[in-house]
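Only a single protein chain was left out; the remaining protein chains are all shown in position.
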Amino acid sequence: MIAALSLVGACADKTNTPRLIAGGDPSRGLAVIEEVGCGACHDIPGVGWPRGTVGGPLKGFAVRPLIAGRFANQPDTLVTWLKDAPSLSPASGMPTMPIAEDQARDVAAYLYTLDDH
Amino acid sequence: MTIERAPEGFAGWPPPILDPAGPFAGPVNILSWILFAMSAVVLVVVLAALAVALFGPKRWRVRLGGERLVWIGGLAFPVVVLSALLIYGLGLTSHLTDDPRPGEVRIRVTGEMWWWRVAYLDGGGREVLQDANEIHIPAGQPVVFELESADVIHSFWVPRLGGKKDMIPGRRNILRLQADAPGVFGGQCAEYCGGPHALMGLVVVAHPPAEFEAWKRRRLAPSLAAGLPSRGTEVFDASGCGACHTVRGTAANGLAGPDLSHVGDRRTLGGGILPTNQGTLAGWISDSQAIKPGNRMPAYPVLSGEDLRAVAAYLESLK
Partner (left out) sequence: MTSETGFDRTLYERFPTTEPRPRDELDELEAVWCRPRSTWQWMTAINNNFVGVYYVGAAMLFFVLAGLLALLMRTQLALPLNGFLPQETYNQMFTVHGTAMMFLFAVPAVEALGVLLLPQMLGARDLPFPRLSAYAFWAYLIGGLAFFCSLLFGLAPSGGWFMYPPLSNITYSPGINADFWLLGIGFIEISAIAGAIEIIVGVLRTRAPGMTLDKLPVFAWAMLIFACMIIIAFPSIILATTLMELERALGWPFFDPARGGDPMLWQHLFWFFGHPEVYIIFLPAAGAMSTIVPVVAQTPLVGHRLVVLAMLATGFISFGVWAHHMFTTGMPTISTSFFSAASAAVSIPAGIQVFSWIATVGSGRMRFNTPGLFVLGSLVIFTMGGLTGVMAAMVPFDWQVHDTYFIVAHLHYVLIGGMVFPLFAAIYHWMPMVSSRPLSDRLGKWAFWLMFTGMHATFFTMHLTGLMGMPRRVYTYLPGRGLDLPNLISTIGAFLFAAGVLIWVIDMIRNFRPFGARNAGNIHDAPGLEWLPNGLYSVRSIPVVSSLYPLWDQKGLAGDVEAGRYFLPRTATGHRETILTSTLNAEPIALMRLPQPSGWPLWAALFTAGFFLLLTVQAYWPSVVSGVLAIYCIMTWAWSLDRPLPQKTVDIGAGIRAPTYVSGPASHGWWAMVITLVVGGMVLAMSAFSYVFLWSRNPQSWAPPPEVASLAMLLAMNAAGVLLAWGACRILRRGGRVRAALATLLMLLAVGLVGGAWGLDLSAWLATGLDPTVNAQGATVYAFMAWQGFFVSVAGLMGLFLLLRWMAGLVRADCPSTVDLIALFVAYTAGQGAFAGLLLRLFPGS
C-alpha cells in the first residue's frame, strides 16, 4: 500500500501518467463494471451500453484532478468512493455498490487507464 | 458481498437449443441432431455428385449424366427421407398446447412493450400473485403458460426449456414447459415488437417443488420493508411512482408498469438486462431512457442525489 502511494506521489506532477493501483487489474475491472452495471449511470469508454447520463461521463478520468468535483483523485479515495460514495459525500446520488475491496481496486485500475482527452 | 455472473441465466455456450433442461426441449435436441446429420449426408452426396460431374472420369460422368439421377436423387430419395422425418417430427410436440388440466401449475404471462407481466393462477384460473420479468416454477413437473399480449405481438421463448410461442392480442396461447432440475434459465422476446425489442429478456427460476411452495407463500405477503416509513417511501410517494407501479402493502397500486412488490428480490432489472442493485436501480430511476431507449418509463431529473439513493435503497429493500 505504501509502495503504491509512493509510486503515485512520485508521479503526481505528471498528470498524463496513469496512476497505478497495486494489485488492480484493469481487464478484470472492466468485467466488474459490466457485471455490476456501472453503465446504468455512467458513460464509460469501453462499455458500449448502457451509457447512463445520471453520473458524470468517465472519459479521461485518469487525468481528472477531482472525483465528483470534490475529492482529490487519489487511488485510495477512489476505491472508497467506488464502494461507498455516501460515506464521503452524503448528498451524492451514487449509492453504495455491492463490490468487494479487490473488485473496487480492479475497477479503479480500469478507470485509471482512461487517460484520453 | 460478491456478485454472481450472468444473473439472467442466458449463456450462449453451449447453444441453449442444443442444451435442453427439460422433457419438452429434449426431443427437439434429438431431432435437431438428426436433422443436422441428415443435412450433412445430403450435402456430401450432392457435393460428391457435383464433383464427379465436374472432374470425374468419362465413364462415371456418363452414368451420372442421365435422367435416372434426377429421378433417384431429386424425387425418390427426398420423398422417403421427408416422409420419415415428418412422421417422427410431428409426433413430438402435439401435446404441448392442450388446455390446462386440473392440478397443473398455471402461470399467465402477458407481453407488454417491452417487459413481461407475470401472474400466478389458481386451479380456477384466478390470479393469486402478480410479478414481472421473472418467473418461478417448480422443477420436475410441466407448467402451463397462458400467453397473452397487452399491445403488440410478442413471442415467449425460454430455449433451454422448449420452443417459443407467440403472444397475440385478442388470443390466448398455451405452452407447456418443464425444467428437470432447479436452475436459472434465460428467456427472450423472439417476435419483433418495435423499439427496444432487443432488450426484452426474462428469467425463469426453477425450484424444488417444496421450495417453490415456500417461495410462493412468502411472496403472497407484502414485503417486510413495504410498510416501514423511510425517506425512500416518502420520495417514492411524493414522486408519484405509485401511479404506474404497485407495491403491495402500500398505497402504490398503479398497473401500467411492472409490479414492484418484491423488486429487490429479482435477479435482473429492466427486463433481464441489468443486475439488480442500488446503483443500477438509481440509474434506471433517474434516466432509464439512456439504458433502454424507448421504454415507457420517463426520466426523473427532479430527484436530488440523496432522494435518488433513498428510493433506490427502498426498492432494493423490497425483498
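Lettered A and B in written order, each chain numbered from 1.
Definition applied: contacts are C-beta pairs under 8 Å (C-beta built on N, C-alpha and C of every residue); 3 or more make two chains touch, one makes a residue touch a chain.
Remember, it's a predicted structure, so these values are computed and weren't measured experimentally.
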item	value
Touch with the omitted chain, as defined above, among B:22, B:142 or B:163	B:163
For chain A, the residues touching the chain missing from this view	34, 47-51
Residues of chain B (touch criterion as defined above) contacting the omitted chain	5-6, 8, 10-13, 15-18, 25, 27-28, 31-32, 35-36, 38-39, 42-43, 46-47, 49-50, 52-54, 56, 61-62, 64-67, 69-71, 73-75, 77-79, 82, 85-86, 89-90, 92-94, 97, 113, 151-153, 155, 157, 159, 162-166, 168-171, 173-174, 186, 188-199, 201, 273, 293-294
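The definition used in the following text is that only the chains that are shown with their structure count from here on.
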item	value
Whole-Å gap separating chain A and chain B, where each centre is the average of the chain's CA atoms	35
Interfacial residue positions of chain B with respect to chain A in the complex	1-3, 5, 269, 274-275, 277-284, 286-287, 290-292, 303-306, 308-309, 312-313
Residues of chain A that touch chain B when the two form their complex	32, 35-41, 49-55, 86, 90-100, 103
